[in-house]
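Up next is chain A:
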Amino acid sequence: MQFENINAFFAMGGYGFYVWLSYGVTALAIVLLIILSKQKHKNTLLAINQRYTRELKRKEAAKQQQELKQNNLSSSEVVEKTNESTP
Partner candidate 1 sequence: MWKWLHPYANPETTYHLTGRIIPWFSALTIALLTIGITWALLFAPADYQQGDSFRIFYIHVPTATLSMGIYVGMAIAALCSLVWQLRLADASAAALAPIGAVFTFVSLVTGAAWGKPMWGTWWIWDARLTSQLILLFLFLGVIALHNAFEDKTSAGKAAGILTLVGVINIPIIKYSVEWWNTLHQGATVSKMGKPSMSIDMLWPFIFCYMGFVFLIVVITCIRFRSEIISRNSMRPWVRELVLNQGVK
Partner candidate 2 sequence: MTDNIQNLNNLSYRSAFMLILKRDLTIAFRHKDDVVNPILFFIIVITLFPLGIGPEINTLSRIAPGIIWVAALLSTLLSLDRLFKSDYNDGSLEQMLLSPHPIFILVLAKITSHWLLTGLPLIFIAPLLAVLLHLNENSYGALMLTLLLGTPILSLIGAIGVALTVGIKKGGVLLSLLILPLYIPVLIFATSAIDTAAMNLPFTGQLAIIAALFFTTLTLAPFAVSSALKVSTN
């Protein structure tokens, strides 16, 4: 152990400000980098997930629309048929 007490440790032989500044900045920058990298991973996953759900919704909507159309078509056919039969 190089320092006699905790105060001497923080003072760093008069260079405390510079030493702690550089260690602090390093720690802050690296922690930020790690947090941002993890955040980015999560965001990428979320974005892809959103795209999939949107795609699924769109497909479902398209399907429904098609079904509706088919229903309409069949009903109009029915109407036509009834029209034909009336005269």
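One rule holds in what follows: a residue touches a chain if its C-beta (ideal position, glycine included) is under 8 Å from a C-beta of that chain, and two chains touch if they have at least 3 such contacts; residues count from 1.
These made the cut because all candidates are chains of the complex that A comes from, given by their letters.
Values in this document were obtained by computation on a predicted structure and should not be read as measured data.
J.: Going by the contact definition at the top, pick out the neighbour of chain A in this complex from 1 or 2.
T.: 1
J.: Can you name the residues of chain A that touch candidate 1 in the complex?
T.: 1-3, 9, 12-15, 18-19, 21-23, 25-26, 29-30, 33-34, 37-38, 40-49, 51-52
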